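Take this structure, written in structure tokens, and hold onto it; I'll ask about it next.
Every protein chain except one is present and positioned as in the full complex.
Per-chain numbering from 1; labels A, B and C assigned in written order.
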Amino acid sequence: MGCMSKDEYIASLRRMNKRVYLHGQSVSDPVEHPLIRPSLNACAMTYELAQQPRHAALMTAASNLSGRQVNRFTHLHQSPADLVAKVKMQRLLGQQTGCCFQRCVGMDALNALDSVTFEMDLTLHTDYHARFRAYLGHVQDDDLVLDGAMTDPKGDRRLRPSQQADPDLYVRIVDRRADGIVVRGAKLHQTGALNAHEILVMPTMAMAENEGDYAVACALPADAPGVTMVCGRQPSDTRKLEAGTIDVGNRTFGGHEAVILLEDVFVPWERVFLAGEHAFSGPLVERFAGYHRQSYGGCKAGVGDVLIGTALALARALGTDGAAHVKDKIVEMVHLNETLYACGVACSAEGRPTASGTYLIDLMLANVCKLNVTRFPYEIARLAQDIAGGLLVTLPSEEDFAEAQVGPALRKYLRGADSAAAEARQRLLRLLENLTLGPGAAAYLTESLHGAGSPQAQRIMLARLADLDDKVRLAERLAGSERIVTH
Amino acid sequence: MGCMSKDEYIASLRRMNKRVYLHGQSVSDPVEHPLIRPSLNACAMTYELAQQPRHAALMTAASNLSGRQVNRFTHLHQSPADLVAKVKMQRLLGQQTGCCFQRCVGMDALNALDSVTFEMDLTLHTDYHARFRAYLGHVQDDDLVLDGAMTDPKGDRRLRPSQQADPDLYVRIVDRRADGIVVRGAKLHQTGALNAHEILVMPTMAMAENEGDYAVACALPADAPGVTMVCGRQPSDTRKLEAGTIDVGNRTFGGHEAVILLEDVFVPWERVFLAGEHAFSGPLVERFAGYHRQSYGGCKAGVGDVLIGTALALARALGTDGAAHVKDKIVEMVHLNETLYACGVACSAEGRPTASGTYLIDLMLANVCKLNVTRFPYEIARLAQDIAGGLLVTLPSEEDFAEAQVGPALRKYLRGADSAAAEARQRLLRLLENLTLGPGAAAYLTESLHGAGSPQAQRIMLARLADLDDKVRLAERLAGSERIVTH
Amino acid sequence: MGCMSKDEYIASLRRMNKRVYLHGQSVSDPVEHPLIRPSLNACAMTYELAQQPRHAALMTAASNLSGRQVNRFTHLHQSPADLVAKVKMQRLLGQQTGCCFQRCVGMDALNALDSVTFEMDLTLHTDYHARFRAYLGHVQDDDLVLDGAMTDPKGDRRLRPSQQADPDLYVRIVDRRADGIVVRGAKLHQTGALNAHEILVMPTMAMAENEGDYAVACALPADAPGVTMVCGRQPSDTRKLEAGTIDVGNRTFGGHEAVILLEDVFVPWERVFLAGEHAFSGPLVERFAGYHRQSYGGCKAGVGDVLIGTALALARALGTDGAAHVKDKIVEMVHLNETLYACGVACSAEGRPTASGTYLIDLMLANVCKLNVTRFPYEIARLAQDIAGGLLVTLPSEEDFAEAQVGPALRKYLRGADSAAAEARQRLLRLLENLTLGPGAAAYLTESLHGAGSPQAQRIMLARLADLDDKVRLAERLAGSERIVTH
Partner (left out) sequence: MGCMSKDEYIASLRRMNKRVYLHGQSVSDPVEHPLIRPSLNACAMTYELAQQPRHAALMTAASNLSGRQVNRFTHLHQSPADLVAKVKMQRLLGQQTGCCFQRCVGMDALNALDSVTFEMDLTLHTDYHARFRAYLGHVQDDDLVLDGAMTDPKGDRRLRPSQQADPDLYVRIVDRRADGIVVRGAKLHQTGALNAHEILVMPTMAMAENEGDYAVACALPADAPGVTMVCGRQPSDTRKLEAGTIDVGNRTFGGHEAVILLEDVFVPWERVFLAGEHAFSGPLVERFAGYHRQSYGGCKAGVGDVLIGTALALARALGTDGAAHVKDKIVEMVHLNETLYACGVACSAEGRPTASGTYLIDLMLANVCKLNVTRFPYEIARLAQDIAGGLLVTLPSEEDFAEAQVGPALRKYLRGADSAAAEARQRLLRLLENLTLGPGAAAYLTESLHGAGSPQAQRIMLARLADLDDKVRLAERLAGSERIVTH
């Protein structure tokens, strides 16, 4: 069927029986939980925009499996144009939601699994790729949201998985049965997990020969027995529980993160895509990370657009939008934001087909993209706070503005340049607070740093992918010098 | 008499009758309010440490008025050594509280008023300085906390005070009577106002000849009739209301900001230190801002120490503290933090006496100090988040850790390198969240940007204080070129 | 014929009679002048590589005019792939020459003129485009090097062309005759002018209605009567005149810049492409600048590759290439360099056809590209100097190394980690000196700042091209706030 409506999506989630904990409580209906619902709204935008004619070209694509139009989040990229469209779709969604819409991880996992299972079969004569494609058909037909589950707890970072005091600190196969495998462990930082239909488990890093049990990729229904989700906190999260509509900052949209506990979860073989072939865990991680590092050149640029708009609106509220230094800061924000986007576009346009036909981004440029994402949003946020003024962190609550004794005075004094703008200013300041110091900052800043791998992970890839010896040869040729030999 | 104990301080606050609003509610006993108490604890540290022998040299000074040892926060700086001691005291308090301890603004206002009133009397044959010194004697004797109230709402930033649609958008004298003046308006961003005994009103900028009513400085009891304080929100503020002790991040200390409404407040002449002498509003603002820009080289470096320690402790929890890139980031944090401190020390050591004998920092270097403060804490915070890892924004609540079903699993999986460290890690992550995304970030980041004036204010001072023509002459002499004339 | 050999190119230059001055001397044979020849060698690489089969796909293209394969430097871009190929060609040439190869300006001018003359004819019913295409056929057939001449002296930057004390400070039409026009003025910063066959004059900025005489674009043979070239100095330029082969740094390649004086030069109408149609001067400048800002994402990344290789080779010479901080600096250099390239690729991949069919880069991203180029090469150069060590600026001359008394001791002491590497180290240090403090730095640093427009020019474009109102709307929608109105 290919493209579900937003309402169908929400209804499909309601039908699930996820085991969810939040603030120490079991949550029976996450769809209606006020701390979760904004994140569901954000994810639902991936359905809603796909049904809007003016966004259909970006939001959907013709499946290379079925020929049918499917949501691009379930699509295998068939060209550089597909890769570029992905980035543009992400920017659009970032602009519309001002937060993380959570569906990219699954898309990136699907694309990575496609080429890696293909190559695994080629080398090892396994049949993972056919299984995977069958699974993908199901995902496309039912227009599913997938949680791409990669990050293991990792324990002591100096030790390999099998050296840890507790062998479960990396997700592993604890039993191999005729009908499937049993996995145990936990996955951290699971963005939007409560809004997913499926969990797509992947290994967290390249595994060595003796770490075969840790080389596992498979798909689970998000409410499979043994799966528990513990929702993490975010800055200012409980504002979503407050009565008002202003102080929450972004009333409609948000995000969430969860720890997923996998307590001896059974997975039938048709949903297993890697089970011991350790040599393919590295490529799988590398490609998934590459796709996901591309993603950030889209979504974060979209949120950056919101942040720039917020800052400029606040400058207008103060009458400072014409000041040279404010204009200059806006330009700097635009420059940094567009640099992120440029990197996202570049690694996409330079994409190349893998053996399975699915296109892979240019890995070097995708890592460059993400490394910039670990820096520029922080500076954009700083500049936005600069333009906004200190009221960002001193503004009284919306209840005070509504209070009979002090409300009128607050409105009198906090009006800015436009007499009618006291409330607009309140709302924009709260949005900016959300994006730079609140739940939005968890996504726009900290996730920009660590999502798809922390900066050092990108640096390691850069060192590996840059052909440094070739650069040395260029230098030596121009210098007319013989080769320097050191050991 | 000169140095109150912490308990006496708190008792003295209890005796006051401030009119306070918070989250739309009137607050009858701010001292005990859980949202306010942490800020009171922070301010109280200025009393507590003053009574500890090993900190007495830093925390107290011999008053030039009475010869008695007084709390340094009430002291007039009598030497460069005093100015340097001030910065060291601030760093100490930042280290101990991890937040803003709120008492600097009043200290900086006192020192600025001392020299300006002296010079005003010299020029205009007024008697402000004697009045001020009498008032200061009272402040020193009773060891009072003063709220230095400078920032007006300002309305449309393109218009002068008298051009605003509402003349009250800058605090002004609305009546001059035989026994005193009546002031009206509001002061924004009043750090720690609820913990103050007194409000020291100052003009927000240099006033022009026709703006005499806006050139007003005076002292009010913080519970004077007509004074209302509306406490502002901070990121994650309501965590202080939660039952737990971990997720709040910094359990003991915090800060707060308030809008102060001045609704036709009467001030007797003996508490008035500027009332129409517009030409002295500029120097008063400039000196106060200068002292306060110096302050940030102390307190923010102190909080920076906490942030560096937090990041390193978290690296130890992960076993990454020996990784080259982590060590390098710690060094970078130290470097940036010490640069702030160096600037604070430098402007102090280069301090010079004013006509009243009170020492003024080097204004150029104080502005340089603050301009660095508008930048480096953001980068320090980013580096700390880098080291901490993504769990910073995905960690479940402390209730989840305590919950019977999922708590054990969370403790199992989030243990890091030290099996006993799951809770330590939780606590440190929450402290880091507090400092970079929570209420601590309001002080460590946004206040670093806007407190004591936004970056552009420092840049304007730099342009003014740099002897640019002299630099041009140096260049022309070395170039052997004649003077370039343009108009 | 489309593609000349390198030797034919040099021979064709020899046949010209340019009027050239250099260091106060008239230069009769620039081709053989030791200060000019390295720049000729660099430009000649655009011919040489075009004839190498492995580079032909990048270096040549099928002309949309003739269908014949022509040098890409004379080609009109017919697709995003053409635009991307341009950037890759430029990176290749930067890698091979370590300097500016000078032929891009002409290419960028041709592409800009093509679409602008087409649109001008559409609007004004002129016949410029046919003229231009005829001229271009000649350029492609004869495989010519064009000097794109844009920058006027500009005098007092606060005054418009017609307000200047001297009307010639912007190039202008001083006479319109039946057979053509007469132009007067000067063009500054003419990169590689001595190696060009033709000068393609363009206006320096958007002209106003009363500035029609300044709105002029036309083509001149580089040795036309009235044309004089005065070659500029570069840092360490005279090392090219020294006897040795090492201290010059880059022995084979280099660049040059010239002031071109146009002293009443006659241009027949068939070579005139704009003559008074002031409204089209703006688009012409904007598109040319856009193409040229794209270019820098290629060539400077190529030189950056050389710089990275030089730094790494020097680290190997010292045995420091394995040190964590050195590896980290190399990664940082790679990251910055690839970011430039990513921006060059992105604005190309996002290229769109103009009305004439010639593809134009995405202007926003091209400006973003160049703005990064004004920053990152400086940091790359600083990091390279960091790795190289202080010997970069304290190394004795090659004559000292060859001298009988001290040469042996110098070789003994400056050997580094590889006993045979003393000379390699010398050569690499001199190459690095060339690139960061010598003639190469003129191109790699200062030209990166000012070529294709100074940073402020890019910032103005960013402010213009960013749809800021759209961003404000995004923010207002998410904040739920009404529109703020200020005037």
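Note that in this section a contact is a pair of C-beta atoms (placed from the backbone, for glycine too) under 8 Å apart; a residue touches a chain by one contact, two chains touch by 3 or more.
Since the structure is predicted, the reported quantities are computational estimates derived from the model, not experimental observations.
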Using the whole complex, pick out the displayed chains that touch the missing one. A, B, C
Which of these, C:Gln294, C:Thr310 or C:Thr374, touches the one chain of the complex that we don't see? C:Thr374
Residue numbers in chain B that touch the chain omitted from display: 80, 84, 95-98, 245-246, 249-253, 305-310, 312-313, 316-317, 319, 321, 327-328, 330-331, 334-335, 338-339, 341-343, 345-350, 364-365, 368-369, 371-372, 416-418, 420-421, 423-425, 427-428, 430-431, 459, 462-463, 466, 468, 470-476, 478-486
Since one chain has been left out of the picture, which residues of chain C touch it in the full complex? 21-26, 151, 153, 155-159, 165-166, 168-169, 185-186, 188-190, 228, 230-239, 247, 257-259, 261, 263, 318-320, 322-323, 325, 374-375, 378-379, 382, 385-386, 389-400, 402-403, 405-406, 409-410, 412-417, 419, 433, 437-438, 441-442, 445-447, 449-451, 454-456, 459
Hidden partner sits against chain A at residues 156, 324-325, 328, 486
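As a convention for this text, only the chains that are shown with their structure count from here on.
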Same residues or different residues: which describes how chain B and chain C meet, taking over half shared numbers as same? same
Please report how far chain A has to rotate so that its Cα atoms sit on those of chain B, a copy of the same sequence, as a value between 0 and 180° in steps of 5. 180
Centroid spacing, where centroids are CA-atom means, of chain A and chain C in whole angstrom: 39
Rounded Å distance between chain A and chain B, as computed from the means of their C-alpha atoms: 37
Indicate the residues of chain B shared as contacts by at least two other chains. 156, 325
